[in-house]
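What follows is part of the complex, with its chains left where they were.
In this document, chain identifiers A, B and C correspond to the written order of the chains, with residue numbering beginning at 1 in each.
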């Protein structure tokens, strides 16, 4: 079917012919152009070309990652109506929603802002936080916390310091100003991220089941409102070059970075929640994130099976002379699209007036199934809405196993010289003092982690815990954690993917929480490189296996590709955010054993391996070996066992073993408790290498502290449950970490205070600026 | 012996197309205080530097470089500077 | 007992303050919106923390001109008790109800932690006898660096207007214990008349069993002249 062309655009600049060059620079393939012409029945206008280009980009369409995302479980296998039931599935809406009991639910999701943060760390990270908060309140949920996952190059590089400082300050600025506590996250420093830092932010909100809002347009004739900040030329991003080159203005005047206004977002948040609380007022609502007005308009229309018509002259604009291309593609922050019940416009307008915000009536819902964009009353774009969303292309990318995998996985620890006792001793403070392992207090003391007065466990433990006030249904205690070791994924993507999920579960269980669900952010390189895509496919498969094993469905997430610097792709870095519920606040378990006289029990035994460890990296400068071993069935059994023992009151503290292995975990358990030390007797742990025993990172291991009276019962219960558990030492009052090794050798010892100093001061010192008190 | 000092004024302003939340907030406040003829406000930084007048040669280049590298953020800000007094 | 909690559009500790008063102390409390011009009948007005109007220019600079603040000034002039917490403290300084000003922390960063505070002999309400010599209350601010000219400082001291000073665990007022560079480690002050109070630390984040301390309750109690609970 052929359709007549649209009338000329009011801005002559947009009426140029679509040359090969223009099409190529919009990132559209020939086959995609053919599809566009078919969908439209005519040649697209330049505005339409821009619209297709952003909607069919990886960011909005997931055209390369969709087949992989289908591997994730979207619902719990074990059905029932207890907490954990999925109320809104991944992919359906802006964020997934899960039941937490008593008629209440949480919405949570993680999102990346990697590339903007590389260009302008402060604003890039800040607007990343702003974006994910909007995804949560657009669901009708009140945001109650944020977390973040960060990856940078090695911290001795001045550029890395600048990025790190800027990113942390940006996250702090936005979250603190809005008033959301930051409950944790993770930070790794590794060469692989030099030039391409990762900034992933998670937000979680709370709502009642009957408050869930949809991003769908329905009801022909219902008015469409644009609320929040005015549209400027910000963040015209990847697709902007066309209009940038076409108009005369200099590139310098059109930065690709957006700047956030957290105060504006706070107003928008409150006004939207107030509006959504009025029954029947809001028909549909969606934030304007990536691809701004374009994405929110066509997605709401497609979800509602409707059409939408908007008049650009009604869109609040910050600058004069913006053309349709610019308005449709602008990524100005702090804006939402709202479909209002016809006849109730005045109620909505009154609420936005109360909060001193724009609420502009920009259009209405139609029954045409098309997204029609008008300017001065005449159409500048007219596209079938579903053509932009559900019918976007999907590709099965080619995969090829990278050759280096065989080589690293063949690596034999025996190729390292056997460590002398002195080497074993000097290694520990070095490990504790590496920024990846060291205390992250420098980061989280810049984040308000106490606002809302609901923080039960602040950053610094295995998982953050927040109290949720569920009104009549009483309080709920929710734990949240981020994990994502990219080094393991680089060495063995399938296993690495499993570990990412398993570690998150272990962290939740250590605080006493039963895991419910996860959200994930897939940070990878260029998907058109078969080796990169292989790593991604394998990592996702591993994550999916683990999610099924733990029965923790994926409620949503985000994909960030093309994370590459001139030196190549980053380590494949899937990051998960996981949430769990404490059945009883009494189950809250610290990761800290703050007193002498407790027995230390190791769950998970002493496998001897070093692959992928921080020890290999920091002490030997090696990035090799297979990723540490993991057995999902064993982990599951252990997690259940641990939760049972916590419920029985047998566990004084629990801390999982992760980067740095056994001694790092043991030291961290007593840091900050005046005069408390640890004595470990590892004489029974016979194996080939003492360094692997002390610093290997085998998975599925947890260090528990319990009282001497409860020790025997705990060990018995473990035997009954088929869980490997052994007493390996105790906490002492002498302020020393002492270790006896197999083979009757002399043993190792450190002052806990000195270790603590190495650990707590590392990032602090690296980030110190002369003349400024820290 | 003490050199006379040179005073340099540096002006750092948000780029024209970049959102200026500070300027908008001030504009809003001034409006509600009754300044209805106010059209636009932009808020930037004003930095006063005092240097010994001794080393003169590359002063201009030097200031320029510091403005770019340290005093402003070229991604979102413009700068200009002037010698206020010698 | 009745307390009002002001709400500016960017307040974000308003709910915390209300919860501390209602759930922590068990007294009646309600919100007052910034666009209102009258206050009503209250024993205490709390100006809560947050970022009143975004606070990009200077913390509290714009809030000072909001309609409700005229009523608050009048209330204070009649002798009503006003407590400014964090951003509320900044607003009260900007409004001239308290002397001095709060500037950016000397570390140039936001600080969220739970320092010790030494209680000074600050009058009948705030004193070591009613509060104990040392408290712990959370802070969370980027601009809590209290500044006042030397004459003003001398006056504060002479009149016993300093409520708390940042201290170490042993109660020593040291430079290392100062989280933001405040002059003389000052964390909170009162006006000369003794009815307007401002503090950077958050008593509204220190009342529940799971908070890092419950010392906030004692602070509110002393201010409202409520007796300490019998079992304490």
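Miscellaneous remarks
In this text, contacts are C-beta pairs under 8 Å (C-beta built on N, C-alpha and C of every residue); 3 or more make two chains touch, one makes a residue touch a chain.
Quick caveat, the model's predicted, so the values are computed rather than measured.
Copy numbers of the protein chains across the entire complex in this file follow the formula A x1, B x2, C x1, with one of each shown.
Convention: only the chains that are shown with their structure count from here on.
Contact topology of the protein chains: fully connected, every pair of chains touching. Shared contact sites, meaning residues of subunit A that touch two or more other chains, fall at 261, 263-264, 356. Contact with two or more other chains is made by residues 21, 25 of subunit B. Interface residues of subunit C facing subunit B in the complex, by the touch rule stated above, are 53-54, 56-57, 61-62, 65.
By the touch rule above, subunit A contacts subunit C in their complex via residues 169, 172-173, 176-179, 261-264, 266-267, 270, 354-356, 444-453, 456, 458, 467, 585, 772-774.
Those residues of subunit A that touch subunit B in the shared complex are 119-120, 123, 229, 232-234, 252-255, 257-261, 263-264, 318-319, 332-333, 356.
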